[in-house]
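Complex shown without one protein chain; remaining protein chains in place.
This part shows subunit A:
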Amino acid sequence: MSAVRITGGKVLDPANGEVGVERDVFIQDGRIAASGAVGEGVTETIDAKGGVVMAGAIDIHTHIAGGKSNIARLLMVEEQRAIREPAGPFCACGGGLSTMTAHATGCRYVEMGYTAAFEPAVVGANARHMHYEMGDIPFLDTGGYLVLGNDDFLLDLIASGAGQQAVNDYVAWMLAATKCMAIKIVNPGGINAFKFNARRLDLDEANPHYEITPRKILTTLIRAVTELGLAHPIHLHGCNLGVPGNEQTTLDTIAATEGLPLHMTHVQFHSYGTEGDRKFSSGAAKIAEAVNKNPNISIDVGQIMFGQTVTASADLMSQHRNRGIATPKRWIGMDIEMDAACGIVPFEYKDKSFVNALQWAIGLELFLLVEDPWRIFLTTDHPNGAPFTTYPHLLRLLMDKPFRDEQFAKLPKSARKHSILNELKREYTLEEIAIVTRAAPAKILGLTDRGHLGAGAAGDVVIYRDDPDREAMFSKAEYVLKDGRVVVKDGEIVDVVYGRTHSVAPDYDKSMDAKLDRWFDQAIGFKAKTFKMRDHEIRDGQGTVVHATKRSA
């Protein structure tokens, strides 16, 4: 039995209503314990005086693994050569920044105090790869969101009028087969339509083959996850990513939910108007207003930062449209297995560019205009907007208005003219940061034992030095404990542990088995039973942590 006592720190635990309370935190056998429960058994005491104690941070949307990450590494070989991680007692020879290797990903996250990160775009055909790769990422608990909404089996079910029940059964079957924990939709129906040579698909435009609209796909899947009782709502990458004027699509999408829960991801890329002489303007105010008014909607921002990165998306329709702006000039697209697609386009965001500067401002406007910190999440859509290593800088932008104004002033005048950023007085408090990076992500993912420091929670605890320079504060944690073990001390990694993989497995009518056996045999050309992942394939036989759903298996 081991027990750790963290003394003297200010505890920031908004999920349990604690805001800067100075108290001891106990961790026993890898879990948070009530102070009375540990008694004399403390084996290690950590002095956190002058520090801030929080639960491990959680990234709800970061592209950390899978085929498209490997394609990005392949394309960004210069970055891989430039940024190497030397082999050491704890590290293999990985590298990269926007294309970080598995080991480096775990290291860079945990140094900042993150102990869980979720891969938001698992294409079913690539799920096995995704899980093997996530298994090589140290320190982090992980899980994947399965991409549906462009898969031919589903579109065929909807188009043929098979009914909601059949869709629900299929969604549950796919979740079990791919060991994922939520459903993501990327450009509903659009990726599929591109395979039939459509170049754009609006919310109410019919897919050229199936003759169903993105709206129909979206509402059907929203109902499916609601009826299956998944904790996480549909995680939506909407139609028309990056297209000026897409603010209207985003507003229409919010209206289409009719009050059912929906998470909209990297909304910065979906908040563009067409005002001004360049026909590109900020839609942040309108979008934020709609989010504020609709408590069923949550968003993550997908903030961009200036510099070289690589954009990796399942949305080949959009990426093909964007191929001309690739820097350096190379890009890869793939149509994938009657399932989805991917497009990887390297890109450099430039502060001198009117469009990029405004994108930067739009992201921050969203952060500052959305009022409820429980419904907005800190993301750069790593690596699409920027590498996740820019989070500390982003946190300072949110918490420090003078610093933000200073950065804003560096932008081209043309872009500043189109942004209200310097009129926004809000500064995020530490409590709000603890919400957007810990408490709220855990809540929206249904991870009841994460994101807080109540008794029974996972023993993932972070101590930060309370530094007025918030960027410095959040760059390197003083201490990080993973499942009660100290893995970071003074910002340096001192031990390596591995997290677990989270999944859900709602029940389904077993007649779906026979239907999918037939589908795989005929359409896919291999067997459904080969497609299905088994527990022994996850983390050397550990299997996943299966979370309860309303319709549990």
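Quick note on the criterion: a contact is a pair of C-beta atoms (placed from the backbone, for glycine too) under 8 Å apart; a residue touches a chain by one contact, two chains touch by 3 or more; residues count from 1.
By our rule, contacts and distances are computed from a predicted model.
Chemist: Given that one chain of this complex has been left out, which of "ABC transporter permease", "Cytochrome c oxidase subunit 1", "Formylmethanofuran dehydrogenase subunit B" or "Nitrite reductase small subunit NirD" is its protein name according to UniProt?
Modeler: Per the UniProt record, the undisplayed chain of the complex is "Formylmethanofuran dehydrogenase subunit B".
Chemist: Kindly state which of the options A:69, A:187, A:207 or A:544 is in contact with the chain not pictured.
Modeler: A:69
Chemist: Hey, which of A:275, A:289, A:335 or A:495 is the one touching the hidden chain?
Modeler: Answer from the full complex: A:335 touches the omitted chain.
Chemist: Name every residue on subunit A in touch with the hidden partner chain.
Modeler: Residues touching the hidden chain, for subunit A, are 65, 67, 69-70, 73-75, 77, 80-81, 84, 86-88, 92-96, 99-103, 123, 125-126, 128-129, 132-133, 136, 152, 194-197, 209, 320, 326, 329-339, 344, 523-527, 529-530, 533-534, 536-537.
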